[in-house]
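The complex is shown incomplete by one protein chain, all other protein chains being positioned as in the whole.
On to chain A.
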Amino acid sequence: MDDWKPSSLIKPFGARKKRSWYLTWKYKLTNQRALRRFCQTGAVLFLLVTVIVNIKLILDTRRAISEANGDSEPEQDYDEALGRLEPSRRRGSGPRRVLDVEVYSSRSKVYVAVDGTTVLEDEAREQGRGIHVIVLNQATGHVMAKRVFDTYSPHEDEAMVLFLNMVAPGRVLICTVKDEGSFHLKDTAKALLRSLGSQAGPALGWRDTWAFVGRKGGPVLGEKHSKSPALSSWGDPVLLKTDVPLSSAEEAECHWADTELNRRRRRFCSKVEGYGSVCSCKDPTPIEFSPDPLPDNKVLNVPVAVIAGNRPNYLYRMLRSLLSAQGVSPQMITVFIDGYYEEPMDVVALFGLRGIQHTPISIKNARVSQHYKASLTATFNLFPEARFAVVLEEDLDIAVDFFSFLSQSIHLLEEDDSLYCISAWNDQGYEHTAEDPALLYRVETMPGLGWVLRKSLYKEELEPKWPTPEKLWDWDMWMRMPEQRRGRECIIPDVSRSYHFGIVGLNMNGYFHEAYFKKHKFNTVPGVQLRNVDSLKKEAYEAEIHRLLSEAEVLDHSKNPCEDSFLPDTEGHTYVAFIRMEKDDDFITWTQLAKCLHIWDLDVRGNHRGLWRLFRKKNHFLVVGVPASPYSVKKPPSIIPIFLEPPPKEEGAPGAAEQT
């Protein structure tokens, strides 16, 4: 309104016009209608002003809100840091679309260099024989997998076929031979190499050298081969230099739905290879399992420590079975990796679990033992309320009712001081010697391989005395020593709830695994109801054993116990045999018996006060050591205990007892 008034002040200019205007105004004022007009104009003006003020207010508030949200003065450092980072990242992956790859193959040395960076170099003596395979990401050039298949030895070519089949199409494959790679390279493997487009691979001969670069399912990018001139000599070293064109990132990735799980999957699949269908574009295998929960789960809040080394494929298989077990609670799982290995950590991240890396200290067995100690201490630190911990290793399959088994039996560990552990593994539970998944035993040995540790036992007894790094002891052997075990026993099932599949290991080799682990019985039935769990308590178990022995039919001791006919062809009977056992540590006859029964014979396992319990031909079979066992009283006077002569001294089975 103020703007309005001064107009009368500008009289001097355009006076005539103004005056006439003024006159009209004056005239109109005198008039009723003019008054109304005036009011109307005033109203219109007022409305206009309101509109303007309003618009201004809206704009102001807008700005205020956007300021508050965006924080008008962003931190200087932050912007700079971003600015600096962006272009360098682009430089790293952007313009360069070709990798130059060098592959060298010879008798004593192989190496692979990508863009001048050595990604594989092996010139160690007596090591790394066979075909080395490297998988590169076709978009980034990153090494996704590195394997060596000793195809000089049997069955390794099968592993290679398995591996190469799992590699996703489009990946860059690099192969190179060190020393010898053809002796056990069978037709299937050769056919596979042919399908990759290799010329020399299928024709690889004794001590040939060979270097190959190709895209899986796509063109061969380079190949060199040198024939060995004679049986006693090697082919000339070959050096293959080739350019590998990179493809775009979109091509290298699958188009999975954008979910939390697939984000983890994508991260995993862009980094590593050799895990098969988990990275399949069309129908990837699930990485979340959501098994049925266990009703009344007593082990829901028991932490699970998975002890791992650098065997990521094992870890992958192990975690799959663990996460599929009924009653598992993933947030209680911690994977402890011995060393700064990336790939096992990737596997852990794929399943969304907690992973902890351990800087290696000490060597060999002592290193494993120190890793165990750190892992157990960390577990109880991370879960200070836990009274128990489940200890697993990376080379175990976990039975579907593993947690159900523990949930039903864990109270024993609380109520019975004479117990040392609960283990999922029966050392003597082979296909032909285990039968009843509902049956539990008490044994004086500690089997390990999936077991429960009481916190008080660890904190008060084991941790303070744990063997120091300079003592090169196996942790499990140490735990089995009488000073530690102090006469306590472990609960085990007749049918194991874990399966030891590891072939490559510190104390492991293929032969050993085949002989002692492959035929182990493993429970696959879900929700097994354990029978009479409270009868496993110290006194109750003695009563149970006495009852069993009283019922048992005494076998014909004149027969050879190694013969199949030693046990009659019946089902569901209980039989007892008496063997000679002079003192508590006299296991001569037992060891011979174990040997001919094809069960664990490398040391004594599974005994309870001179008694062994197993199954033969679906009959419960008890073996009592006389006279050392207190159960010797059950021996009819007429029976003479069986004695088996140990064979004359010769080379025994290879290797010491496996770390279990």
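Keep in mind that, in the parts below, a residue touches a chain if its C-beta (ideal position, glycine included) is under 8 Å from a C-beta of that chain, and two chains touch if they have at least 3 such contacts; residues count from 1.
In this text, contacts and distances are computed from a predicted model.
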{"item": "Protein name, per the UniProt record, of whichever chain is missing from view (\"proteasome endopeptidase complex\", \"creatine kinase\", \"Anamorsin homolog\" or \"Ribitol-5-phosphate transferase\")", "value": "\"Ribitol-5-phosphate transferase\""}
{"item": "Absent-chain contact - pick from A:Y275, A:F383 or A:Y499", "value": "A:F383"}
{"item": "Sole residue of A:S195, A:Q331, A:S550 or A:T570 that reaches the chain not shown, by the stated touch rule", "value": "A:Q331"}
{"item": "Omitted-chain contact residue, chosen from A:V44, A:A543 or A:C562", "value": "A:V44"}
{"item": "Missing-chain contacts mapped onto chain A", "value": "40, 43-44, 47-48, 50-51, 53-55, 57-58, 61, 64-65, 68-69, 71, 73-75, 77-78, 81-82, 260, 331, 334, 336, 352, 354-359, 361, 370, 374, 377-378, 380-385, 464, 468"}
